[in-house]
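Every protein chain of the complex appears in place save one, which is left out.
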Amino acid sequence: MDLRYTAAEEQFRTELRAWLAETLPTLPEKPDTGDWAGRRAYDTGFQRLLFDAGYAGVDWPKEGGGRGSSPVEQLVYVEELERAHAPYVGVNFVGLLHAGPTIVAEGTPEQRARYLPPILRGDDVWCQGFSEPDAGSDLAALRTSAVRDGDDYIVNGSKIWTSHAEVADFCELLVRTGPAETKHKGISWLIMDMDAPGIEIRPLRTIAGATEFAELFFHDVRVPVANRVGQENDGWRVTMVTLSFERGTAFVGELLQSMELLHSLREVDDADGSPNADRIGHLGAELDALWALTRRNVSEAARTGVPGIGGSVFKLAFSELRQRIGELGMDLIGRGGLSWDELDGPAWSRSAGGPGNAELVDTWVNSFSRTIAAGTSQIQRNIVAERILGLPKG
Amino acid sequence: MDLRYTAAEEQFRTELRAWLAETLPTLPEKPDTGDWAGRRAYDTGFQRLLFDAGYAGVDWPKEGGGRGSSPVEQLVYVEELERAHAPYVGVNFVGLLHAGPTIVAEGTPEQRARYLPPILRGDDVWCQGFSEPDAGSDLAALRTSAVRDGDDYIVNGSKIWTSHAEVADFCELLVRTGPAETKHKGISWLIMDMDAPGIEIRPLRTIAGATEFAELFFHDVRVPVANRVGQENDGWRVTMVTLSFERGTAFVGELLQSMELLHSLREVDDADGSPNADRIGHLGAELDALWALTRRNVSEAARTGVPGIGGSVFKLAFSELRQRIGELGMDLIGRGGLSWDELDGPAWSRSAGGPGNAELVDTWVNSFSRTIAAGTSQIQRNIVAERILGLPKG
Amino acid sequence: MDLEHSLDQDALAGVVRAIVAGRFSMERIRRREGTPLVVDPDDWAALGEAGVFSLTVAEDEGGVGLGMADAAVVFEELGRGLVPGPLVASHLAAGLTDSPLFAGAADGTTVVGAVTRPRMSDTGARVPLIVEHLASLDAMIVVGHDGLLSVLSTDDLEAEPIAHPLDPLTPLSVLTSLPEGDPVGDRDTAIRFTQGTHILTGALCAGMAAATCSMAVDYAKERQQFGRPIGSFQAVKHLCADMLVRAEVARAAVDVAAVTADQPDTGDTVRAAAGAALLAAEAAIANAKTSIQVHGGMGFTWEVPVHLYLMRARVLASSLGPLGALARTVAARY
Partner (left out) sequence: MDLEHSLDQDALAGVVRAIVAGRFSMERIRRREGTPLVVDPDDWAALGEAGVFSLTVAEDEGGVGLGMADAAVVFEELGRGLVPGPLVASHLAAGLTDSPLFAGAADGTTVVGAVTRPRMSDTGARVPLIVEHLASLDAMIVVGHDGLLSVLSTDDLEAEPIAHPLDPLTPLSVLTSLPEGDPVGDRDTAIRFTQGTHILTGALCAGMAAATCSMAVDYAKERQQFGRPIGSFQAVKHLCADMLVRAEVARAAVDVAAVTADQPDTGDTVRAAAGAALLAAEAAIANAKTSIQVHGGMGFTWEVPVHLYLMRARVLASSLGPLGALARTVAARY
């Protein structure tokens, strides 16, 4: 076990840090949450800067046009971006971290040539059409249908929880091409042009009040058969392949941000005479441990290509920890937690250098999705128990 | 809703309190835990005093020889005994609270005449032979067999978790009289004389170090068919009938004892400057609420004959609360919690008027059985979800 | 001794339930989300007419002459229905018959709020003074630093509205100053006010905890995943069972605190009220959170109303001050 980085890794870090220090001050002002066009421009603009500097697709293999970095370099990359408060991946999320890697692994040469470079350059934005209202945890129950008609599929149905649909050029879409009984054996993976006729986008308001997500409705949308990635009815496997790209770095940004938040909560608590020091210290020890676990998972990925059992363990622990940090924040600011708008005055307010009530409310409210999205904690526990511990299926 | 008692209930309380004040000082010294003969003599001696004073079988109907008290009087009865630190029901437990009521409800006139009066007088001690090593939560999987041979059953098999077997005169025994596949439809309820040849008693050591329980092994034990209570293969229903005698008072003694213990832990914590006041207050609020819930359950029983949904709710909440009280005690005394023997000195020691480390260790260790015995908390949650909330079976 | 509802209490609960179903249906109250005037004067008067505010006022003072136990029954129903507005303060104001400002509190023609005067923080910074439903209020009870009560009219108060309150059905304003007001009542009045706040806020929370439990159970019976209702999975069952336990324990605590307030020789009202408020507030928060989890992705949508219970629970809990202080009150009297 070793916490030191190689000279090459240190150099990568130094160069990246220097580039960030030079580049970030040149970025335009952040657009408002509701300004979708502005957000697209901002996020893809930063992606273009990364591309020009050679930092696009750090985690993509070189044959896909990426940098082909090692897992440890990927860790250094996300760590440095977070510590420098660089923009999040934002609207580039699905393209860079999901659809792109899938096409790298499973696309035809034509598909790779057509779709990958614009993702890396920040020219194309992708969204995801996987979940459906009746296919949440049970994704394989999806019903959106694609029926062959000559060289096209005709797609009907709906999707939910689609981020950035308003500004997306393409959608990675899971559709049913076999009968419903075939479950995960009758699913195909399509590239859908978001400009195709018959797509309706309805913003979905969440409990956080925001409309980060949308519902998609498809009325006879034509998708060329040539846009299918993988074989017909083999889309489930294609989807799973993407998971194998994960190197244990998925939550690094949020984890480091949580540590920074806890630090500022500790300062707020100090200003109040530290009545919550036990609770803060406990959460701090847990965050430190999950940072260690992250680095272990990355170490495992560096050796074997996959982060091992640590990924599921991390997700279970972190999603519940994040909720407890949210609750601590709300408890510390009392009545201040009743407002989404910034309030002024006490140690926790932004005006006094604290984290601000708005961020704390936001952290708390959004934490409730952490134990639901991407597999509820209940499903995660089943997975841990069955796949890692080998307990029999129920 | 009303917290006042009727004049008749108050008079019952006053008389009982006076009798306890007069009687308890005359009791002999408590025997050691390991002295079974002494414990039998002590517990049955007190039962005889209760009988002579008209307090035996407060919860038994008059036709069974009991006092036939209302649920509220039963509550007053157990409350006063606990507050006066009267002896626990001890070795009379199974006879008074389980086998006796079963025979009252399901026994023949001959069985009632033969077995009930000696229980009330403290002459006969009973034990229970229900659980088996492979039939714990799944009691209906029991395998101890009873095969007809003329006027007898011949019993073979074994039982576990039998209390007071060493000093019991009779055992209420569940046996399989039908084929194994019949599950709960092939079980019969027998009265077994503990002097019958072929019964072997092996003390079972628990994690508390004590041998409160025993395993029973049966080698061709003869039990007269006349000792069967209820019809052959109808023993499961007979057993369930006993549950209908519960009026919500089962845990009153332990609950009041927990409140007293928490009070003394609060004093210990006060002596240390109250670093655990939040935790103590929270546990106190929960205990107060469960005492309220108990009285609501008894109120329900007074109206309808059964304590309603509150019984399962109470058991789930109290068994886990009891563990947290145990943990608080251990945390408060630190290294003192490493000894079963009384230590002297600090505020928590008996010599300084505290609860004493031995009681705290004992409370903690024994609390682990609370979420297991009489239906694990997992099984209890299934019951609450299915029978009270109406969720579908899995 | 009887801790179940009397027939009269069942009838009272039924009356309130009917008003809630009629005037405060989820569909109807949600139309006012995010507006400054969530309290509708007609609806408020209807609550007044049903006795919601005058229930514990003596008959010779023009009230219904019932006790806190009856009020707890009523407030549990109001909580279950997520009825918005300064219910607790208006109810307690109706009992402060010395103050001319509160003449119409009992019949619901005067809407009364409450606020605790904030302390300066250690750094000297002013803690924002947040008032609920200010635009609907006629008058306000102020709990001072000394614990004593004063009253003031809301006519001349200066305040900044908060554009995005956490609970869209509890509009908020930040007062820029808080006048002294007129003293009302003595120390005993103030103690009863605190107890009443604990018990009735607890009752609202207990009702809310029961409601979010029911919502989860209903959803779990209906929602299919993996070819079965999700309520058939043990993991979901156990979440629901734990919700029921929390709701029932909270309700028992609230009810016994209310009866103790009516029959003070039967127990320690201060301890019972503080403990009830603590457990009920925690149950309301935990059950709303668990209900969201059982609802899965749907629980995270604005459309499904379970999140409104979570936000309201935070509003009510924050009105009790730090929950740890309630626990310490119980500890000090244990």
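Order of writing sets the labels: A, B and C. Residues in every chain begin at 1.
Here, a residue touches a chain if its C-beta (ideal position, glycine included) is under 8 Å from a C-beta of that chain, and two chains touch if they have at least 3 such contacts.
Computed from a predicted structure; not experimentally measured.
Chemist: Which of the displayed chains are touched by the chain that has been omitted?
Modeler: Every shown chain touched by the left-out chain: A, B, C.
Chemist: Using the touch definition from the top, which of B:D35, B:E63, B:D134 or B:D220 touches the missing chain?
Modeler: B:D134
Chemist: Consider the whole complex, including the chain that is not shown, and state which of A:A37, A:A292 or A:A374 touches that chain.
Modeler: Of these options, the touching residue for the absent chain is A:A292.
Chemist: Can you list, in ascending order, the chain B residues touching the missing chain?
Modeler: With respect to the unshown chain, the touching residues of chain B are 131, 133-134, 136-138, 141, 160-161, 204-207, 209, 271-273, 275, 323, 330-331, 334-341, 343-347, 349, 352, 361, 368-369, 371-373, 376-378, 381-382.
Chemist: For chain C, which residues reach the chain that was dropped from this view?
Modeler: Interface residues of chain C facing the absent chain: 233-235, 238.
Chemist: Over the whole complex, note the residues of chain A touching the chain we left out.
Modeler: Looking at chain A, the ones touching the missing chain are residues 1-5, 9, 72, 75, 262-263, 266, 269, 274, 277-282, 284-286, 288-293, 295-296, 298-300, 302-303, 309-310, 313, 316-317, 378, 380-382, 384-386, 388-394.
Methods note: only the chains that are shown with their structure count from here on.
Chemist: With chains as vertices and touches as edges, which is it: line, ring, star, complete or other?
Modeler: Graph shape here is a line: each chain touches the next, no loop.
Chemist: Would you identify the chain whose C-alpha centroid lies closest to the centroid of all protein C-alpha atoms displayed?
Modeler: Of all chains shown, the one whose C-alpha centre lies nearest the global C-alpha mean is C.
Chemist: Chain B to chain C: how many Å between their CA centres?
Modeler: From the centre of chain B to the centre of chain C is 40 Å.
Chemist: Among the residues of chain B, pick out those that touch two or more other chains and give their numbers.
Modeler: Within chain B, the residues that touch at least two other chains are 394.
Chemist: At least two other chains touched by the same residue of chain C: list those residues.
Modeler: In chain C, the residues touching two or more other chains are 233, 236, 324.
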